[in-house]
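Before we start, here is the structure in question, set down as structure tokens.
In this view, the complex is presented without one of its protein chains, the others remaining in place.
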Amino acid sequence: MDPSEVDFLSEKQHVKILPNFKEGRIFLISGDLGPFEPGLTAEVPLWMAVNLKQRKKCRIIPPDWMNIGQLEERKDEEKEREYFTEMPSKSYLELASLLLKSARDDIPHADEVQTLIKDIWEIRMAKLRKSINIMMQEKETHARLDNLTHLEINSIRPFLTSALDRMHILRCNVVENPSTGTDY
Amino acid sequence: MAENKERGSLSDILNDSVDSEINEDEGEEVTAAEVLERLEQAWLNEKFAPELLESKVELVECMLDQIKEMEENLKEAGKGDLVGSLHRLEIQRIRYVISSYLKIRLKKIEKYAFHIMEPSNDKTDYISRLSAEEHVYAKEYCKNVEDLLKSLALDDMPPNINSLDKKKSVPQPNLDSYLFMKVLQPQEQVELDPDDQPTDLEEGAQHLVRYSVISSLLENGAVALT
């Protein structure tokens, strides 16, 4: 899947904004939004928040977890735990990079936040490679990968699916040619 | 063609609704937002599944109707209108999903055209998975490819090798290809691999498995591809 499509999917999630315009409820196909009052928070999908921000129609309120304190805690937890921790959003990296790109001035300590998110991503990717390694050593033929986010799955998908598809053919060879002798 | 008739009646009901409240034939109330959600999941399932899945053309038609109606309403809205521009943005997003969904299906139909159109007892009845339009397209496509192969080569071959074996010599999807899926409804004791003990599938869990072991769960909506 193209990463831009992963982005596209992540843009469905809702974020809070502070609008500077007045508008009644908006009846979108994907659901009703608003009403919008200057200075009162409203929830909108990310694609709309970014669009409004670009037109200087709102400020985006970053999600609760997007601050130095929480991210540091998450980073430590991710390091300590053997398995993947559950992320606050199934698309934390997409959300973070989009906000850091288009609403950087709305995120306190944006530079530190960016570094922490990158750290967490890297810890998780290292963990992912380690799990695949174990999976291969144990000759597992399927795997449970809870809490992996969309972008993480997407980044490992080409390798894992194509490598395992080929392994499956070789496994079938073994099944079709069972050893009858005494060597095994 | 029975299934097309049925589909027709279903979309008729969908067409009739003017508001975002939509009635499905089983009396189940479905909002436009829910139809959109289902369409998006159908898009992802189709994207990752190796074979052609059941057509969700009724969801497409429903969304197209919603878009049409919305665009009607937007005619009066000026270019600078804030709300109008947000509606247009949303319509673009939905159009993307619809066209990507239809394109993925067309690609599969072209790639596996003969496999889809040649019915056999030991495989899925793919013809029933086609929408009426796709069926016409697939038939036409098969005919064109066959005519091409005939005029290019087969007609000049000796009689014993001048026909196309539509059961053997055609591309087939790899039903054992690996993919990622997430569990929507918990399942007990599913055999994910003959080499392993059966496993319970917990709601929300994600697995890397072969398509063939979960294809029936995908069909009844217990799992989704991701």
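Labels for the chains are A and B, by order of writing; each one numbers its residues from 1.
The definition used in the following text is that a contact is a pair of C-beta atoms (placed from the backbone, for glycine too) under 8 Å apart; a residue touches a chain by one contact, two chains touch by 3 or more.
Rule of thumb we're sticking to: contacts and distances are computed from a predicted model.
Not every chain of the complex appears here, and the one that does not is recorded in UniProt as "DNA replication complex GINS protein PSF3", selected from "Trafficking protein particle complex subunit", "Small ribosomal subunit protein uS9m", "DNA replication complex GINS protein PSF3" or "UreD urease accessory protein-domain-containing protein".
The chain not shown here makes contact, within the complete complex, with A, B.
Remark: the omitted chain is touched by one listed residue; of A:Leu52, A:Met87 or A:Ile132 this is A:Ile132.
Seen from chain A, the chain kept out of the figure touches residues 2-4, 7, 97, 101, 129, 132-133, 136-137, 139, 154-159, 162-163, 166-167, 169-181, 183-184.
Although one chain is not displayed, chain B still touches it through residues 50, 168-177, 193-195, 212.
In this text, only the chains that are shown with their structure count from here on.
Remark: chain B residues 20, 32-33, 36, 40, 47, 63, 66-67, 70, 82-83, 86-87, 89-91, 93-94, 96, 174, 176-180, 192-193, 195-196, 204-210, 226 touch chain A in the complex.
Considering their complex, residues 1, 8-9, 11, 21, 23, 26-31, 47-48, 51, 57, 141-148, 150, 153, 157, 160-161, 164-165, 168 of chain A touch chain B.
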